Each structure stands twice: as structure tokens, then as C-alpha cells.
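For this depiction, one protein chain was excluded, whereas all remaining protein chains were kept in their positions.
Chains here go by letter, A and B, matching the order in which they are written, and residues are numbered from 1 within each.
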Amino acid sequence: MIEFQNVSLVYPNGTQGLKDINIKINQGEFVVIVGLSGAGKSTFIRSINRLVTPTDGALLVDSNDILRLKGKELRKLRTKIGMIFQNYNLVRRSTVMKNVISGRLGYTGTWKSIFNIFSKEEQLLAYENLKRVNIEEKLYNRADELSGGQQQRVSIARVLTQQPKLILADEPVASLDPPTSHQVMQYLKQINQEDHITTIVNLHFIDMAIEYADRIIGMRAGEIVFDGPASEVTEKTFEEIYGRSIREEDKRGGGEIDG
Amino acid sequence: MAKNVEITLPTKPRSKWTLIKRIITLIIIVWIYIWTISSVTIKWDVIFSSRTMENFDRIIPRFFQPAWQETSSIFGKMFETIFIAYTGSLAAAVLAVPLAFLCATNIVRNKFLNNIGMWILGAVRAFPEIILAIIFVAAVGPNAFAGVLAIAIGSTGMLGKLYAEVIESIDMDIMEALEASGANKLQILFYGILPQVLPEFLSYAIYRFEIDVRASSVLGIVGAGGIGTLITFAYMNRNWEEVGMILLVIIITVTIIDQISGFIRKRLV
Partner (left out) sequence: MDKKASFIPRGLYPLRTKRIFTISAVVVIGFYLLSSIITESFIIDFFIKIPNIFGLIGDFFPPDWGYVEQIWPKLFETIHMAIIATTLAVLISIPFSLLAARNVMTNSIIYQFMRFILNIIRTIPDIILAVVFVGLFGIGAFSGIIALIIFAVGILVKLMSEIIEAIDMNPTEAIRSTGGNALQTISYAIVPQILPQFISFSLYVFEINIRASVVLGLVGAGGVGQLINKEINFMNYPAVSTIVIIIFVVVVIIDFISAKLREGLL
């Protein structure tokens, strides 16, 4: 369980990233955070694995305040939290296998990892996870030989190889076309349901948020302005969150095509 | 183009400073050339004397009669030259890595350390290899080792600078991904940074090896081993057939090495 208690974050340049956030996210939930760019979605998500550090309040992950963690303890926390990025963030020149197994780095000793020594079980785990996202035949291809959607699937496999309790995804489909976007979201949803991994996704497409989320959190200017089950959400809710009328670009479309 | 209507062109947005700067630059350039031409001493009467003509008649034909009988000793020294270049560039390829990381502003976020690194590399690059060789010959004696040291130090300057540019051009988002998965700094280096930079590092190192083969072929002139040693002897003895032969061997060897290295580099990136 994740709990934000009066969490605020002010960047060194004075920008207010988060403003007095109080929220609880339960184990196994599929949460979508919506909001315009600059609303604080990224800051929110990055606070949970401490890629940014809130300046005020307490952030509890399984009842531990993670804002105090440092060095080794922090890295241990991060091994349990997988993260997926808009630009996939794979090492383009490395093989798919090497990218996926780098999810094990937090569990592996420095010297072992420098000489690429991973146990049979870990290698098998990586391979199984590639199978889960149906990309196992690209095992030894270089990441830059893959399409965007394929690269995002590899990055999902990398995250799974971490064996996380929680997956964070920061605009995972913003660089993809509509059919591929749905495919990636379906994989995330499927993993959430099969493994009961809490999943928090940043999205700005309202139709995708409604389609995939259990719960939607709306953010504006660093504050939470909406929190409720996806079933209660309508376009009107989004107009309130965004503070303007809904436009065509706020929708991904292509939801009917079942990838 | 009606005659009676006065059309004023908008004034060119150029300040007087630009004009003044240009005039000053022009004056400086003209002054440099006057200074150069008036003070350089060339003894035209000696250069275009009958002796030069005789030299041409005497030397040039001998040049094109390579001394085939020296082939084996020349090839022996040429191999030594290649080995000097190889040992030197390999050492430089390794030495340059830490210096390059020190200089890369996206890795070491400390302007002061960056500048120290840049300063070291710049200082090293300012010395021609052969001057370094002179110093090292004085230090460790007239042998191939002095040549290796000169090449190693000389190449570090250029490789360090090129490496640093490669490091600064990498995709930093990957660091974030690895950091988010709980990897430590050293693991980020080996899984995030090195795979991105190694092919270019290797390619530059091989390119530098090409240059070093050329450079080390003349180090012998100051006693630092390799084929240059033979050049000095042949030249002192006015043995132009041998100079011609040495030149031929250098041209062929360098061409072959350039071809091989070009082939490898094309496949690397």
C-alpha cells in the first residue's frame, strides 16, 4: 500500500511540483493519473521511487517512510518498483536480452554484473518475461532493430524481471500509434490482473484512462483535483480536471480495434 | 522605379562595430603578411643555383632506384614501427577513458574538474609527438620504449577529447531507467553508459592507430626506435636509394593499415 501524507515538492528553481498531496493507493489497484502536461503527474510518479525527493510530508510504501531512505536501502526499495518510460529508455546498442536482464541489477553484486554473470534461473526468468509480452524471438536482436511498440514491450519485460510489487508507467504510450498503444496498455492491464501488481500509469488520453483504469486520479497544478473509480468518470469530469473543454487531441482513439 | 518617389532602403541592421571589427581584422592580416614576407630569409641564389640543378639530376633518379637489397632490414624496422604504434595507441586508448569521463559535463557535474581534465588533454595535445620523443629519449635512452611513451602520451590528448565528445552525446534517459530499477553507480556505468560509447571509443582508437603508424615512422629520427632510425642513417650517408626504398615501404604499409582499419571501423558502428 502506498500512502502520501501531506506531501509537497518544491524544485530548486522555485517551481511547485506537488502541493500537499494526501492519498492512499491499495495493493493491486490499476490507477491512471490524468492531467495536462506540467500538472505534476511525472513528479507524483517519480516521488514513489524517489527519482525526485519531496521536500515535505511523508510517503509510506508498505508502512515505511521512503523519504528518509538513502544509498543501499533506497536501491533495495527501487528493485521492488518497476518503471516504464515514454521513450522506452533501452540501451539501443545492447541486445534485447541484456536490456531485460538489467532488471536484475539491483539483486546482483557489482562484480558479477560487470562480468555479465547471471544465474540460469535469472536468465530463464528474463526469457519467460519476454514470452509474456510475445517478443521472445527477438532475444538476441539489438534494441535499435525493434519498432517502438516492440521496444516498449521489451521494457515491460525488463520491469517484470525485477519481480516488482509495483509498476510505475510514465506516459508509456505517448510515442506510439493508436493500435500499438492499446496493445501496450492491454499487456499492462493483464499483468496487473494476473500478478496483482499495483500499477500506476500517467496518461493524458481520456478515452484510454476510462477504458483501462480501475481508479482515476486527476491532477492540476501539483494538486489532486479528482479521485474516483473509472466507472464514475465522464467527459465532464475531465473538463473539470483540465480546466477547459475536451479536444480531439485528448483522445487516442482506436479503442474499438481489438489488438 | 518611379523617379519622383523617394524610396529609402531600410538601414542595414549592422552596427558600426562590425565595420570597425572588419577593418581591424583586415589591417591585422595585412600586417601579418608584411611582417612574414619582409622577415623570412630565403637564399634564392643558393636555391636556384647550379648546385641545386645538379642535386636534382643526381638525387631524383637514385630515388627511383629503390635499394631492394635492404628489404629485409627495412621490413624488420617497419614492423617495429607498427608495434610501437600499437603498444602506444592501446595504452592511450585505455588512459584516455578516465580522463574523458572527467571532462564529460554530463557525467562529472563539476565545472572545475571538467576544466582540469580539459586542461590536461589540451596541454598534452599541444606537444608534437616528436618533441615528446626527444624528452623521453633523454629520460629512458634511445630505444623503442621512448617511442611507445611518446605515442601513448601524445595520443591520449586527442583520444580523450574525442571520447569526451562521445560521452556527452549519449542518451541520459537510460541512466534514469537503471536508477529506477535499483542499480548502483558502477552498474549504471557498465549497463547504461559503456554499451553506448564502446563502439565509438574503439573506432576512434583504431583511427588513432592509423595516425600513430605515421607518427611512429618518424620518431626514429630522434632515436626513439622504428624505421625512422634508418632514415637518419640513409640521409646522413646520402644513400638516396635507401631513402626511396624506406619511403616506398612506409607508403605501402600505411595504405594497407588504413584499408584494414577503415574496414574494421565501418563494421563497428
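In the analysis below, contacts are C-beta pairs under 8 Å (C-beta built on N, C-alpha and C of every residue); 3 or more make two chains touch, one makes a residue touch a chain.
Please read these numbers as outputs of a predicted model, since none were measured by experiment.
K.L.:
Touch as defined at the start, partner being the missing chain; which of B:Leu113, B:Ile131, B:Met172 or B:Ile260 qualifies?
P.N.:
B:Ile131
K.L.:
Among A:Asn87, A:Thr110, A:Gln123 or A:Ser175, which residue is in touch with the absent chain?
P.N.:
Here the residue in touch with the unshown chain is A:Gln123.
K.L.:
Out of B:Val148, B:Leu162, B:Ile193 or B:Met245, point to the residue that touches the absent chain in the complete complex.
P.N.:
Residue touching the absent chain, from the options given: B:Val148.
K.L.:
Considering the whole complex, not just the chains shown, which residues of chain B touch the missing one?
P.N.:
32-33, 36-37, 39-43, 46-47, 51-52, 55-56, 59-60, 63, 79-80, 82-84, 86-87, 90-91, 122-123, 126-128, 130-131, 134-136, 138-140, 143-145, 147-149, 214-215, 217-218, 221-222, 225, 231, 235, 238, 240, 243, 246-247, 250-251, 254-255, 258
K.L.:
Extract the touching residues of chain A with respect to the undisplayed chain.
P.N.:
On the side of chain A, residues 95, 97-98, 101, 116, 118, 120, 123-124, 126-127, 131, 136, 139-140 touch the unshown chain.
One rule holds for everything that comes next: only the chains that are shown with their structure count from here on.
K.L.:
Spell out the part of chain A that touches chain B in their complex, as residue ranges.
P.N.:
For this pair, the touching residues of chain A are 49, 51, 75-83, 85, 87, 89-94, 98, 102-103, 105-108, 110, 113-114, 155, 158-159, 162, 168.
K.L.:
Under the stated contact criterion, what part of chain B meets chain A in this complex?
P.N.:
Contacts found on chain B: 171, 173-174, 176-184, 186-187, 190-192, 195-196, 199.
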